[in-house]
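Mind having a look at this structure? Questions to follow.
One protein chain is absent from this view; the other protein chains keep their places.
Letters A and B mark the chains in the order given here, with residues in each chain numbered from 1 onward.
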Amino acid sequence: MNRRTFLRSSLLRSSLLGSSALAGCAIDRRPRLNIFNWSDYISPDTIPRFEREFGCRVRYAIYESNEEMLARVMSGNSGWDVVFPTDYLVKPMLANALLAELHRPALPNLVNLDPAFQTPKWDPELRWSVPYMVTAAGIAYNRKLVPPPTAWADLWSPSLRGRITMLDDPFDVMGACLKKLGRSINSNDPADLKAAQREAIGQKPLLRAYLNAEVRDQLVSGDVLAAQMWNTTAQQAMAASPAIGFVYPREGYAVYPDCMVILRESKHQELAQQFLNFMLRPEIAAANAVAARTATTNLAARAHLPEEFRKNETLFPPAPILALGEWAETLDPGTQRLRDRLWTEIKSA
Amino acid sequence: MKWLSIYAVCAYLFLHVPLLILSAFSFNSSRFTVWEGFSLRWYQSAFADKQLAEATLNSLIIAVVATLIATVAGSLCAYGLWKRNAPVLAGSLYLSLVTPEIVTGISLLALYQFLFRFLHFQLGMYTVILSHVAFSIAYVVIVVMARLRTVDGSLEEAALDLGANEWQAFRYVTLPAILPGVVSAALLAFTVSFDDYVITSLVAGVDSETLPMVIYAIARRGVNPMVNAISALIVFGLGALILISTRLKSGSAA
Partner (left out) sequence: MNRLRMSRLRTWFLAPAWAITLVLFLAPLGIVLVYSALTRGAYGGFSEPWTLESYTRLMDSLYLVILLRSFWIAAASTVGCLLLGFPLALFIARSGRRKNLYLSLVILPFWTSFLVRTYAWMFLLRDTGLINATLQKLGLIHDPLPLLYNDGAVIIGLVYSYLPFMVLPLYATLERLDKSLLEAAADLGARPWQAMWRVVVPLCAPGIRAGSVLVFIPCLGAYLTPDLLGGGKSVMVGNLIQNQFTSARDWPFGSALSLVLMGIVMALLFGLLRRDSEGGLL
């Protein structure tokens, strides 16, 4: 059903049911798109605008981790249409037959993407995924901490005992340790990984805890002075409190591009593609980036960003810092297993 | 008895003070746990949140239906097991009790995934309700059973000797004796159902988000006073209901 016939039929229906507003409400037969996204990752106006323009309803819900999302859609009959996995999950989701192939002609706005994201490693032809926004892991700190941290190694400082947290995520913690040692975050070399594990175990007595987003208000209150944190989360905390700063460690850091994908189970493939294309519009992408306080992959959107947002160095770091970032990749099964074991050992150390 | 009362007061303080403090902070105007002044903004945002209202309704429907099914099936089962041994069933119920939540959730998800190959349905309210019945029935059996153990079986035999049939003996002799146990069991089943996050989050579909799932989503982003506001509403709302119902009961008794 195209948009015009849809509008006509919905008009007809609303005139038939017009006599009773309640009935009209109860039998809303507009197609419904079910979207499952990270929290704080979209502009509040985006969904209502899409609903108005395409004459549909949207069920929008949020999650806090890739694992949470994956667990929900794993059954292949969850009812969700569009989800937002991080790059390294695209391959596993594809291998588990969860993804629908994208129809390129339905996505003319793909040209708006930054060329760096037109042929990403995890999906070179963008057959299954459309890059959305990019986050990275760095160090958030309370400005009471003088001098402020500049490197991962600063999170090993004995004077901060009990005032440091790391993310509760194996890839992030190992990544920081690997970077501290000057290795790649995606390393599959057992010797590197063992060395990184020793670093993590050595750091553990200094740690208050392994925490994700919950650490934010402990940073604000000063319970925690320095924390490994995603830049998006840090940005949101910085907006709420001037006490917090954020730095990209000089040894390098992990970069996580998040993607939009359509699930194979989706019964509204066409509408879902329209949604993806809608999200790729420069002004929509810009509004989303501003609301989420995250760097967008949409090059055309940059022109729509407010000046002070574009100058924000946490979001748009200068070239030398940008060059320190390394994209997260899907790990091979053997490495994944070794890393999982090392992580268990770190946790039970 | 005096010492017991003092002890009980301490225990009640332990139970309620943490939540009272949490509730107090629902009136904090700051998002963070630093007191900045009195405000009702978190209540406003909680009431304005449609998703929250829908999730609360879902949770209530799921908990009531699951509790009804589990309590009836579980109580009958406990009674059946009290009369005669059924080692396989009893063992299975045991096993369902010792199954870690995450395993119950994953195995149910695997079951639904398997069934979807043959039946075209989606994860939704009924998969959640079925899962809740599955994990709460053993709780019901165990609580009713503990009560049955204190019941004198010879009373029922006497009833049978006096000409009652088996059903009548159950209905008029044993059931009244175990009713407090059945009520406790239903309360327990309702509590575990209303509260479950781990299993529900795995088997819930798009339209069956429950209150714990929404709270989890909010709370994972840090301490959010909206969660405090919601929990305050639940605790005081239910508290008032319980107080009124006990008043009414004692009033009608007097």
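Going forward, contacts are C-beta pairs under 8 Å (C-beta built on N, C-alpha and C of every residue); 3 or more make two chains touch, one makes a residue touch a chain.
Since we're looking at a predicted model, the values are computed, not measured.
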Contact with the hidden chain, among B:Val65, B:Val133 or B:Val173, goes to B:Val133
Out of A:Arg32, A:Arg183 or A:Arg208, which residue would touch the omitted chain in the full complex?
A:Arg208
Residue among A:Pro48, A:Gly162, A:Gly202 or A:Pro306 touching the omitted chain
A:Gly162
Tell me, which residues in chain B touch the chain that this view leaves out?
1, 4-5, 7-8, 11-12, 14-16, 18-19, 21-22, 25, 33-34, 72-74, 76-77, 79-81, 83-84, 86, 89-90, 92-104, 106-108, 110-111, 114, 130-131, 133-134, 137, 139, 141-143, 145-147, 149-150, 160, 165-167, 170, 180-181, 184, 187-188, 191, 194-195, 197-198, 211-212, 215-216, 219, 223, 227-228, 230-231, 234-235, 238-239, 242-243, 246, 249-250, 253
Hidden partner interface residues of chain A, rising order:
67-68, 70-71, 91-92, 94-96, 162, 165, 168-171, 204, 207-211, 214, 218, 221-223, 330, 333, 336-337, 340-341, 343-345, 347-348
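By our rule, only the chains that are shown with their structure count from here on.
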Would you kindly tell me how far, in whole Å, the mean C-alpha position of chain B lies from that of chain A?
35
In their shared complex, chain B is touched by residues of chain A numbered 34, 39-40, 59, 61-64, 68, 71-72, 74-80, 212-217, 220-221, 240-241
Would you tell me which residues of chain B are touching chain A in their complex?
31-34, 51, 109, 112-113, 116, 121-124, 201-202, 204-207, 209, 217, 220-223
